[in-house]
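As you look at this complex, bear in mind that one protein chain is not there, while each of the others sits in place.
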Amino acid sequence: MTLSLRSFMRHEAVLGILLVLVLFVLAQQSDKFFTTANILNQGRLMTEIGLIALPMTFVIITGGIDLSVGSILGLCAILLGVFWQNLGLPLPAAMALAVCVGALAGLVNGLIITRFKVPPLIATLATLALYRGLAEGISQARSVRGYPEWFFVLGQGEVLGVPTQLWILIVFAIGAAAILGLTTFGRATYAVGANETAARFSGINVDRTKLLIYTASGLVSGIAAVIFVSRVSTTRSDMGTGVELDVITAVVLGGTSIFGGRGTIIGTVVGLILVQALKNGLALSGVKGDGTIVVIGVVLIFAILASNLFSRNGDG
Amino acid sequence: MTATPATSSETPPPLVELRNTSKTFGGIKVLKNVGFDVRPGEVHALLGENGAGKSTLIKILSGFHTPDEGGEIRVNGRPVSFSSPRDARKAGIATVYQELLLFPDMTVAENIFIGHAPRAGMGALDWNEMRRRARALLDDLDSHDLDVDARVGGLSVANRQRVEIAKALSQDARLLIMDEPTASLADADVRRLLDVVRRLRERGVAIIYISHRMPEIFALADRVTVLRDGSLIGTKDIEEVDDASLVSMMVGRSIDQLFPKVVVPIGAPVLELRKVSFKDEVQDISLTLRAGEILGIAGLVGSGRTELALTIFGITPATSGEILLNGRPVTIRSPQQARDLGIAYVPEDRGLQGLVKPQTIRENVSMALLDRISKGSIVDRVKESALARDAIARFGIRARGPEQRAGQLSGGNQQKVVLAKWVSTNPRVLIMDEPTRGIDVGAKSEIHALMCKLAGEGLAVIMISSELPEVLGMSDRIMVMNGGRMVRTFDRSEATPDVVGAAMTHAGASHAGGAA
Partner (left out) sequence: MSVETATVRRSASTGFAARTFATYGQEFIILACIVVLFVAVGLIAPRFISPTNLTTIFVGNAYIAVAAIGMSMVIISGHIDVSVGSLIGVLATISGTLAVSGYPVWFAWLAPVIVGMVVTSFIGVLVAYVRIPSIVVTLGMLSILKGGLISVTGGAWITNLPPDYLIAQFRLFGIPSPVWFMIALTALAAMFMRYTAFGRSIYAIGGNGEAARVAGIPVERTTVTIFAIHGLFAGIAAVLFATQLQVIQSTVPPNLELTVITASVVGGVSILGGTGTVVGSTLAAILFAAIGSSLIFLNVSAYWLRAVQGLLILATVLADMARRHRIG
C-alpha cells in the first residue's frame, strides 16, 4: 500500500496546493466567502453530490463506472412524491420505499454487469436512459409539492448549528472511509479493481462485491434524492440530470484511478470540497453560474495533468 | 526470402553483430560491455537466468532500447542505429515475443500483414492478395490447417505463435529472435515448432533462440551464448558444452541435483474424486490423493489438466460426479468454498490469475485469508504484516520487504508469493499448475524443494506440468490425461520418459482420429 499511498500523497499534495491557492484567491475576491454562514450553506449544497460520490469511489476503484446515479436520483424523487401523495402512504414509509427503489435500481445495474458481463459504462448508460424514462413516464411532468414542515428538517434544517444533511454526509464519509481502508470488503474492492481474475482465484467473491457496491450506489442515490426533495421542497422528473458528471469529476479529481485499483475516500472528499469552493467562490466573485462549470472542467484536466507529470517524474 | 544461403564449410561473416554494448537503466547497468554476433543460417541459443540481461539484449537488437554510448550494432558489417522497432524491422530483424503481440479481433491474414499490407490501386488495401499471401506463408510453415480468416483471439497458443512467425517472415526477416517460444507449448507443438525453426535455418534465416529448456537447445542450436548478471560469460559451439557445463555457466555454481525429490511417508486419503466431469472438458475422472503425496498430471495442452484443477477448485464447478474430502462428500461451487474446505490452487498464469501486481507482497499474501486475520471484518494490520514477513523468510522471497509491490519482483519470487498466499491458508490439498513455468533454474529448484517440504509436512499435492522431466522427477504417482479423460496412471518406479510420453501422444493420435 505504501506505493499506492505514496502516489496518492503526490496527488493529494497537488490537490492540497490547488485548494489552498483557490481558497486564497477566492477569499481576496469576496469577503463573504470565508463566513461561517457561507461555508455551512455550501455544505448543504454539496451534500447530494458528496453522498453519491462515496459509493462512486468504490465503483471506480473496482474499475467500473455508474452513469445512472443522476437518473436513479430523479426516479427516487418522483417515487417519493407518488408514494406519499398518490398512494397515500405515510411520508416516512414513502421515504423508506423510495430509498429501497434506489437500492433496487442499483441492484439491477449490478446484475446486468455481473450476470450478463455487460461493461459498466454500457450497462449504466442504458439504465441512465431507462430510469430517467421511468421517472418521466411516472410523473407525466407533474410536480409534487406541499410536504409537511417536519420533512424539511432534513434538507433545510440544522442540528447544533450545522445543516442536517451535512451531518449525514460526514457520518457516511467516515463510514465509507473506514469500510474502504480497514475492512476485508475494502481490500476486496481494491483487489477486484487491480486484477479481477487474481481476486477470483484468491477466493474473493468478485460478483458479490460488485453487486453490493452497485446496490449501495443506487441506495445512496435514493437517500440523496430524499434530501434533495427536502432541500428544494418539490419533486420534478428532471431532478439530478447531469449529477453523474459532477460526481465522477469529484471522485477523479480526488485521485481515484479511472482504470481501477487505486483511490481513497479522503481524496474524494478533498475533490468535492475543491469543486464546491470553486463554484461558490466564483459565483461570489460575480462569475455567472455556467461560467463556474468551465473552471471546474479546466481544474479537472489540470489536476490530473499535474499529478500525471509528478508521478512520471517520480517513477524516473 | 532474400537471405543468403548458409555455407557450412567455412565460417560466414556475421549477419548482425553487437560490439561492446552496455545498457543502463536509472543508474544500474543491466548489460555490461557485451559482444554478440549471429551468422546467417545458424540457430544461436541465448541462455541466462532471469535478470541476466537476455531481454535487454534482444530489446536492443529489436530497436526497443538504444544502447549506451560506446556500443555498436552492425548489420552485414555496417554500423546502424535503431531508434524504433520499425528501424530494426527494416534491417530485417523480427522478434517473436514471449507474450504474443497479436490483435485478437483481427483475422490471421490481417495480423500477419499489419503495418505492411499489400496494396491495390490508389493505395487501398488488397484483401484478396493479403489472404493469398498469408496462405502461402502458412503453407510454407507446414500449417495447412490454419485458416487465414479465423479470428486470432480464438486460436491456441501454438497457432498464434505460427501466426507470429509468419508475420516475421512476411517482412523478409533475415534474423528471427524467438523469446521462450516453447514456454507454453505442449510437447507435440514443441516438436512442430522445432521443425519450423530447422526449416528456416535451411533457408538461411538466422535465429536467436531463448529458452530455459536444455533438450531443445541441444536439439537445435549451433552456438550458444550465456549471460549472467548482465555480463557475457561465453559463446561456445554446441559441441563444446553439455547440460552440466551450461547450467554452471548460467548460475555460476553447479547444481548437482535438479530435482531434490524427498520420499516421505504417504498418509491417509485426503481428496477423492469419483467420476467427476465438467461438460466435455473433464470426463469421468476418478482419483485418490493421499497426505504427503505428490501426484503429477501430465498431458498435452488442452488435455483437460488445467480444466480438472479448475473444477476441483470451484472455478468451473463439476457438472457431475462426487468429490470427497477426508472421506466426506463435499460440494464445491466456488473458489471460496474450495478455499474454506482447505483446497489451494496456484494457478497457471501467474500474472493474470495469481498476483495482483500493483499491490504489495503483504496484500497479496493475505488475500486468501483476510477473513481469518480480521476482527469483525476489520483487517488486523499487525497480524497481516507479521504474516507477510513470515512468508518472506519461510519461502526465501527476495524482496525489499513486505511493502514492496509484487509486480516489481522477478518471476521466481512472484511465484513464491503466490505459493506463500496459499500455504498461509493451511490447506490440506495444494494444486500447482505449471509451478515453474518461465522462471530460472535457481528459483526452479527452490520451488521444487519447497514442494517437497510441504509434502513432507503432510500436504497432499497435485502438480500439473508440461515439462516431462519435472513430472517424472517430482511425482510419487503420475496421471496422464487426454481429451478430458484419464488415460493411464504410473507409479514413480515404472514411469520413464518413454512410456509417459507415449501415453500422452498415443492417446492424442487416437483422439484426433476420433474427432475427424
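Chains: A and B, in written order; residue numbering restarts at 1 for each.
Note that contacts are C-beta pairs under 8 Å (C-beta built on N, C-alpha and C of every residue); 3 or more make two chains touch, one makes a residue touch a chain.
Just so it is clear, the model here is predicted, and its values are computed rather than measured.
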item	value
Residue in contact with the excluded chain [from B:Lys23, B:Arg39 or B:Arg89]	B:Arg89
Candidate in contact with the missing chain, chosen from B:Val80, B:Ile114, B:Ala449 or B:Val499	B:Ile114
Hidden partner interface residues of chain A, rising order	65, 112, 116-119, 121-123, 125-134, 136-137, 139-141, 241, 245, 248-249, 252, 258-259, 287-301, 304-305, 308-309
Residues from chain B at the interface with the omitted partner, ascending	84-86, 89, 95, 97, 101-106, 110, 114-115, 117, 123-125, 127, 145-147, 149-150, 153-156, 159, 300-303, 483, 511-512, 515
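Going forward, only the chains that are shown with their structure count from here on.
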item	value
Distance from the mean Cα position of chain B to that of chain A, given in whole angstrom	45
Chain B contact footprint on chain A (complex, rising order)	1-4, 182-188, 190-191, 194-195, 197-205, 261-262, 316
In the complex, chain B residues that touch chain A	26, 315, 334-336, 338-340, 345, 347, 352-360, 362-363, 366-368, 370-371, 374, 377-379, 403, 405, 421
